[in-house]
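The block that comes next holds chain A.
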Amino acid sequence: MSYPPIATQRRSTGIPTGRLAVWWVLASEVVIFGGLLASYLMFRIGHPEWADAAVHTNTWIGAFNTFVLLTSSFTAVLGHQAAERGEGKLAARYLIYTILGAATFVGVKSYEWWYEISHGYTITTNNFWSFYYTAAGLHAAHVIAGAVIMGYIARDAAKNVNLHRVELIGIYWHFVDVVWIFLFPLLYIAK
Partner candidate 1 sequence: MADASVTTVEGAVEHHAHEHHGPQGILKYIWSTDHKIIAMQYLFTGLFMGLVGGLMAYVFRMQLAFPGISVPGFGVVSPHEYNALVTNHGSIMIFWVAMPVLIAAFGNFLIPLMVGADDMVFPKINRLSYQVFFVSAVLILASLFVEGGGFGGAWTAYPPLSAQGDYNLSSLGATLWLIAVALEFIAFLLGGINFITTMMNSRAPGMKAYDIPLVCWMIVIASILFMLSVGPLIAGAIMLLFDQTIGTGFFDPARGGDPILWQHLFWFFGHPEVYVVLLPALGITIDIVATFSRKKVFGYKIMLYTVVATGVLSFFVWAHHQFIAGIDPRMANVFMVTTLLISVPIAELCFVVIATLYGGSITLNTPMLWALAFMAEFLLGGVTGIFLGATGADIYLHDTYFVLAHFHYTFFPIAIIGTFAALTYWFPKMFGRMMNDTLGKIHFWGTIIPFNFIFIPLFVLGLGGQHRRIYDFQNFPELAAMQPFRVFATMSLIVMLLFQLVFFYNFIQSLRKGPKAERNPWKANTLEWTTESPPPHGNWPPDQLPRVYRGPYEYAHPDREEDYWPQNLPA
Partner candidate 2 sequence: MESLIQQASSYAGSIDGVILLVGWIVGFWFIAVEGIFFWLIWRGRAKPGVKSQYITGKEKHLKRWITWPHALVLVCDVFIVIGAAKVWYDIKLQLPEADSTVRVIGQQWAWVFQHPGMDNELDTADDIFTTDTLHVQNNRTYHYRLESRDVLHDFSVPVFRLKQDAIPGRSITGWFRPTVAGTFDVQCAEICGIGHGVMGGRIVIEEASEHAAWIAQNSTSAQ
């Protein structure tokens, strides 16, 4: 089976199949993060004392990472536009910038966690920290997975192959960004 099935080329709804699929993936991701954050919120409302734990998160680092992610989302958009114009090389370059953003995000996050862990705030310290590491960790896993896939797509795009995938990974990347926009205030700002 080397040739793609005819089914893949059809478009009964008028929407490209890849985009449909990404939206459905995101729908299922939304409920995963939604469940986690809803649980966190229920606890947070019931336990005002968690604010004392939240004091020890570093808002500045969080803010910096927010900035990094937003910028990387912007380069992803530029990549998409380049791909639309058929400029594969340029699209690939923008994707690489996005990957660099992801790498910065993960690097900063590692430092942050190392710092917190070495000060005794680990995932088992209390339930605030459990949520902190679980939610941020699940998000970071999405960042890393996204960056890896983006690497493959960039490699193809540089050869002008599968350019439509640049858009798809971009949609995913915005989602990762939006999740962070929820996590940042909930975990860092609310003190």
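Assume contacts are C-beta pairs under 8 Å (C-beta built on N, C-alpha and C of every residue); 3 or more make two chains touch, one makes a residue touch a chain; residues count from 1.
Keep in mind how these were chosen: all candidates are chains of the complex that A comes from, given by their letters.
Remember, predicted model here, so these are calculated numbers, not experimental data.
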Neighbour of chain A by the touch rule, complex-wide, chosen among 1 or 2: 1
Complex contacts: residues of chain A adjacent to candidate 1: 1, 5-8, 10-13, 15, 17, 20-21, 24-25, 27-36, 38-39, 42-43, 47, 123-124, 126-127, 130-131, 134, 138
